[in-house]
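A quick write-up on the structure given underneath.
Removed: one protein chain of the complex. Kept in place: all other protein chains.
So, chain A:
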């Protein structure tokens, strides 16, 4: 479409002014989006004197990573001064199993709901899908009580359970919508050849699922890693995920306020999902549009 309406037909003065206007506006917006990242990175490399004397956009005199090591292993989060490190591992220990389990469940459920459709399958799918829309506030209190009953209150496995349950509607949606477009004939032929339910899933469906698996992994990982609400509601002390720890670090008021450490910690918290975005941006966007248009 760009071809047909781009302002290329007449090379007048107005056209050129228009192009300059467009590029200027796009550049202004690019500045708005990129500026906070530059500020985070450059502030994290300044020492406190530089921060005091300089301003937002002044660059550090030299690359100084003291604040990074401090944020990683020494900074105080509440009353314990362990740095972000243990919380970072908490997040990883929470995200990896939660992503894997929710994806396996979503894949097999999506498969059963599309390729071995039973009566009421669509109703069941619609009921599962409803989980994408609820504001989580409405389940916080029962969940806190139930985690206590189950004996996993304030533990990483408890958080894994929470993320699996509330990630499931999204993973089911992704896989179901993907499998709906895979021809039924494929499954029929395999059934005639004598292949069973699980054989068809392993041998035929999964090998075809790579793109949607990647999209779902990225979506789930981003959601779970960035979660704050569940972490803040269901964990305390040393079991908190990194987002909660970052917030506590920033709001810990004992001693001198080290803004460079705050920024270094923010950068570390953002790093995993940023890296995913940089290296798999295409899939990330696809997941966003697929997940969010429906959710």
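In the analysis below, a contact is a pair of C-beta atoms (placed from the backbone, for glycine too) under 8 Å apart; a residue touches a chain by one contact, two chains touch by 3 or more; residues count from 1.
Going forward, contacts and distances are computed from a predicted model.
Student: I want to check something: the complex is missing a chain, and I'd like its UniProt protein name from "Xanthine dehydrogenase YagS FAD-binding subunit", "Carbohydrate ABC transporter membrane protein 1 (CUT1 family)", "Ion-translocating oxidoreductase complex subunit E" or "4-hydroxybenzoyl-CoA reductase subunit gamma".
Tutor: "Carbohydrate ABC transporter membrane protein 1 (CUT1 family)"
Student: Among A:61, A:134 or A:180, exactly one should touch the missing chain; which is it?
Tutor: Residue touching the absent chain, from the options given: A:134.
Student: Applying the definition given at the start, please give the residues of chain A touching the unseen chain.
Tutor: Touching the missing chain: residues 1-8, 22-23, 25-26, 29-30, 32-37, 39-40, 43, 51, 55-57, 105-106, 108-109, 111-113, 116-118, 121, 124, 127-128, 130-131, 133-145, 165-166, 168-169, 172, 184, 187-188, 191, 196-197, 222, 225-226, 228-229, 232-233, 243-244, 246-247, 250-251, 259, 262-263, 265-266, 269-270, 273-274, 276-278, 281, 284-285, 288-289, 292-293, 295.
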